[in-house]
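Removed: one protein chain of the complex. Kept in place: all other protein chains.
Labels run A and B following the written order; every chain starts at residue 1.
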Amino acid sequence: MDIRELVPKKLKKQFNEIDFEVSEYLDELTIKLPKEHIVKVCEFLKKDSDLEFLLCQDLTAIDWAKRKNRFTVVYHIYSFKNNFRLRLKADVDESDPAADKADCSIDSVTSVWKGANWQERETYDMYGIKFNNHPDLRRMYMPEDFEYYPLRKDFPLMGIPGSIPLPKK
Amino acid sequence: MDRDLKEVHPKIIQALLDADTDITVEDALENEMILNMGPQHPATHGVLRLVLRLDGETVVACVPELGYLHRGYEKLAENMTYYEFIPHTDRLDYISPMANNVAWVLAVEKLAGIEAPPRAQYIRMMVAELARITSHLVAIGALAMDVGAMTVFLWNLREREKVMDIWDMLCGARFTNSYTRIGGVANDIPPDALAKIKWFIDQFEDNLTECEKLINTNRIFVERIDGVGVISKEEAIDLGFSGPNLRASGVEFDIRRAQPYLNYDDIDFKIPVYTEGDSLARYFVRLDEMRESIKIVRQVLDKMPEGEIILNKPKKVLPHKTEVYTKMEELIHDFMIVNFGINPPAGEIYHSIEGSKGELGFYLVSKGEGHPWKCKIRSPSFNNLQSLSKLVVGHMISDVVAIIGSIDPIMGEADK
Partner (left out) sequence: MGLESLLKGDGFITTTVDAIAAWARKSSVWPMPMGISCCAIEMMASGDPKYDIARFGSEVMRFTPRQCDLMIVAGTVTYKMAPVVRKIYDQMPDPKWVIAMGACTATGGIYRTYSVVQGIDQFLPVDLYVAGCPPRPENLLNALIQIQDKIGRTKVSDFKNSILPDLNVIQNN
């Protein structure tokens, strides 16, 4: 059976309580799922002997700049056996009444693929999405004491003057 | 400057001290030393900072720190049109600039649903392979220079100058040339550039043999990098390696074969694979890849068809200047494309090519406007550097230098 039909079928059979949204655009298969189940689904996709998605190619987030479900975390995973690339998406909401700015969180997949470690740190640095159970969640590119999250849509391109100090002449 | 007092920042120290060792003393640093291989260092390829924890001369733990060259590319891409971003892609992997141009333009063309004419595709293949040759020349030269053989570096740079002359004739710039355009390439190949390319590939193999005779059987070079920085096949896949580093660990994976782009399925070439997974294997993979690239360029030159080099689709591709100056519709299209962008349909795409360091991919999300809503650059050096903290444990400081040289990171790409 073609891999594009095999993957959603196996997922639905294994996890029939999760509702997946499968879509296809320009020959690329995208599966969207709620963020609570992401680690279970990724473990299944990696360990299943037909699918074997061993390589985590990319991990990033999109900021939609609207009120509900502001961020979407996107995973690109690849299977050597079937020569197939799959995209997984999970929505992360921003508003959580108990906390302040950086409060949105999702479970980390570093237990499944070790290569996702730095990519999640970069996503945290740029967007402020926290990853639960991450072994070492620090900022990646900006200095440690930087207060803002640069790739959010409300941060200006030219930066906020004075946010990082400069040595005197 | 009070920034200096926080130089070795507490969080980095904590990460360093938490690395798994079986030393349990009250003062954890009693026998050990923390060494900072700072951002400015002759042997780190660019601005990479390593904080090492040493027991004598042996490395116990290592934490790399990036971000010293973070220029904000992804945010820049959200604010400019697809055409305006082409010069920025040059500066990503600045050793092989043509390959990045090709990668970006292919991703945008796939999103917009257009395809370049065949002659342009063959020209793109040729310049991408020449870019791979220049990148591997510098990688091998820098590795040899770090280990101690300085002559190889200078001889490789001499070969590289010849390729830069070719590019100078093709598009006017010897370096950071934004040669490709959406829908084709900028200029056709002039006859003297063609003659020079043919001359170059005829004499390159002999010169390469001359350069590698210096070090291939040299006992010092081989013993310094043999068995250093070994990574097994499963770990390499788990950590997200790609490119020559992955092929040196036994995984036969090349995007030119697995998901061919341009016209790579018409060309006959081998993929060199070694199974040892150490630095010497990575060095040999790069040497063999250069020879394969010469074979590819030769076949491309034989098979190149005649024809136009840029697509004639006025709403998505910039029209030719003679028509812009004489006809009305082309003038309007030129104005709209330059000011507002090409407006591809709403959707998303991830397209990757086999760059010289690994898999270089672009993830674009478009909302139908002239500039992308989100652009993510999947850079191979960033993912390859993740493994550094695992590879150097147990080796000496001088091996750290050899390992970095064999992984071959470029900080412009890793820091975006």
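Structural remarks
We adopt the following convention: a contact is a pair of C-beta atoms (placed from the backbone, for glycine too) under 8 Å apart; a residue touches a chain by one contact, two chains touch by 3 or more.
The shown structure was predicted, so the numbers you read here are calculated from the model rather than taken from an experiment.
Screening B:T176, B:N216, B:Q259 or B:S398 for touch with the missing chain picks out B:T176. Considering the whole complex, the residue from B:A15, B:L280, B:I342 or B:M411 that touches the absent chain is B:M411.
Against the chain not shown here, chain B presents residues 1, 3-5, 7-8, 29, 34, 38-42, 46-47, 67-72, 75-76, 87-88, 91, 94-95, 138, 154, 157-158, 160-161, 164, 174-176, 411-412.
Residues 141-143, 150, 155-160, 163-164, 166-169 are the ones on chain A that touch the missing chain.
In this text, only the chains that are shown with their structure count from here on.
Chain A and chain B have Cα centroids lying 24 Å from one another. Those residues of chain B whose C-beta lies close enough to touch chain A in the complex are 1, 3, 9, 11-12, 15, 18, 66-67, 70, 72, 74-76, 79, 110-111, 235, 237-241, 251, 253, 258-259, 347-350, 352, 359, 361, 363, 365, 373-374, 376, 378, 382-383, 385-386, 415-416. Those residues of chain A whose C-beta lies close enough to touch chain B in the complex are 25-26, 28, 30, 54-58, 60, 62-63, 74, 76, 80, 83, 85, 87, 113-119, 122, 126, 136, 138-144, 150-151, 155, 157, 165, 167-168.
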